[in-house]
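What you see is the complex with one protein chain gone and the rest in place.
Entry: chain A
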Amino acid sequence: MGRWWAVALSEAVQGDKALAVTCEGEQLAVFRDGRGAVFALEDRCPHRRVPLSPGPVKPAGLQCPYHGWTFDGATGLCNDIPNLRRDERVPARYAARVFPASEANGFIHVWRGKGTPAAELPGASYRAAGREHTGSAVANIAFEQYLDVMLDGPECLLSFPSVHITDFFLGDARRDGGHLVLDRGAVWKGKGNGPAFVRDHSLWVRTRVPLTGGDIRVELLSADEDPLVTIFIAASENRRGTTSLVWRGFLHTAPAPLSWRWRMARAIGRAPFAIFPHIDGAAVAALEVAPSRDRRLAKTDASTPAERVVPVQERCAV
């Protein structure tokens, strides 16, 4: 069965240019028609295998930059081969591979795999309620590792300015549908005896990581569980052990008193979070495999995934 992947920010696909993206290791060309509808084709001209994405978007579709063959976004069919005589037709079987595409809440999604595209898009769960900060990157870490590290040590992958993210997990990862959710303590930098010795953490970081797919949600919460920052990160497998990332996030209207450094930085417009494109390999290698074990177990036992991450109330004694 296939699935939707968020592969691009909506604003990154505009005008008469296509955007090259990579999803599950496959290179795609994403573009819009004149009415703004989004389409995704394999980034490979079936004529001479040239990438389509550098070509211009024409009224009839995406035009290959090499020989001008043009492909319809909805069907992938080649509808124009320049220089054909008037009495010549493009053979009906000439087409680029096409992928269903859809858009929601600032993300462009592509359906990959078999089956009828599902109605719900991963990005549908994201609703910005404040000034947004967005971006995209290719991170130097493999996709599955990216998801695991997001559970074991998200401080290797992102940061919140003035915030020290600890690795004190508040309980174990808990199953929420097709995701694992894990809370960990965090503290404001420069306060107290250090994060290991505070009675109760003043902040929490909640990571919501998929068992399959790439939609990640990270939240910075106050101790009263009021959200301060929400980030939606769409990850997917890129080539050569790297990971494609696109993200949107926003700052909530803070209900709780925050540190003066945090307030100052926000007042001058600095982003309330940073996503790292360059991952510290030594830091990742030093992480012990901890909550991500539950994710790997659930993935490898796909027939009974819910039973491997046992709900709290049903755990047995041994």
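Keep this in mind: contacts are C-beta pairs under 8 Å (C-beta built on N, C-alpha and C of every residue); 3 or more make two chains touch, one makes a residue touch a chain; residues count from 1.
The working rule: contacts and distances are computed from a predicted model.
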From "Electron transfer flavoprotein subunit beta", "Oxygenase", "Branched-chain amino acid ABC transporter permease" or "Deoxyribose-phosphate aldolase", the hidden chain's UniProt protein name: "Oxygenase"
Options A:114, A:199 or A:278, residue touching the unrepresented chain: A:199
From A:16, A:33, A:132 or A:167, residue that would touch the chain that is not displayed: A:167
Missing-chain contacts mapped onto chain A: 167-172, 174, 193, 196-200, 223-225, 288-291, 293, 312-313, 315-318
